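Coming up: subunit A.
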Amino acid sequence: MLHTVNKSPFDNSTLQTCLKFARRGSAVLLIEDGVYAAARDTAVSKQVQEALKSVSIYALKPDVEARGMQNRVMDGVRLVDYGGFVDLVVEHNAVQSWL
Partner candidate 1 sequence: MPIELNGQTIETDEEGYLANRTDWNEDIAKEMARLDSCDLGENHWEVINFLREYYEQYQIAPAVRVLTKAIGKKLGAEKGNSKYLYELYPYGPAKQACKYAGLPKPTGCV
Partner candidate 2 sequence: MSEENAGGVAKKFLYVNRKAPYGTIYALESLEVVLIGAAFEQDVSLAFLGDGVYQLTKGQDTKSLEVKNFSPTYRALEDYDVTKLYVEEGALQARGLSESDLVVPVEVVSAQRMAEIMEGQDVILSF
């Protein structure tokens, strides 16, 4: 399963909810304001690091760059471009868009 999260983790509980239901081996793609969860040294970075032990986490590069977060992405979170987004969708059996 591929999960996408498009809300800021500081403004909304979408990321927490997603991580609660994301099973081991699934993928989480952070898009739009969701990419703020990929930053180091924040109030949610520990939680994201913990999640990285069981799920793959990606962040959409154009959204990361637009928000000036390109130099703050934590180790373990992988950046993908739009092509990579499509690849992730194709690789997984289903997509859950957490809104």
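Candidates were picked such that all candidates are chains of the complex that A comes from, given by their letters.
Here, a residue touches a chain if its C-beta (ideal position, glycine included) is under 8 Å from a C-beta of that chain, and two chains touch if they have at least 3 such contacts; residues count from 1.
In this text, all values refer to a predicted model and were calculated from it rather than measured experimentally.
Engineer: Given that all of 1 or 2 sit in the same complex as subunit A, name the one that actually touches it.
Structural biologist: Here subunit A touches candidate 2.
Engineer: Would you mind writing out the residues of subunit A in touch with candidate 2 in their complex?
Structural biologist: 6-8, 10-11, 32-33, 36, 39-43, 45, 61-63, 65-72, 81
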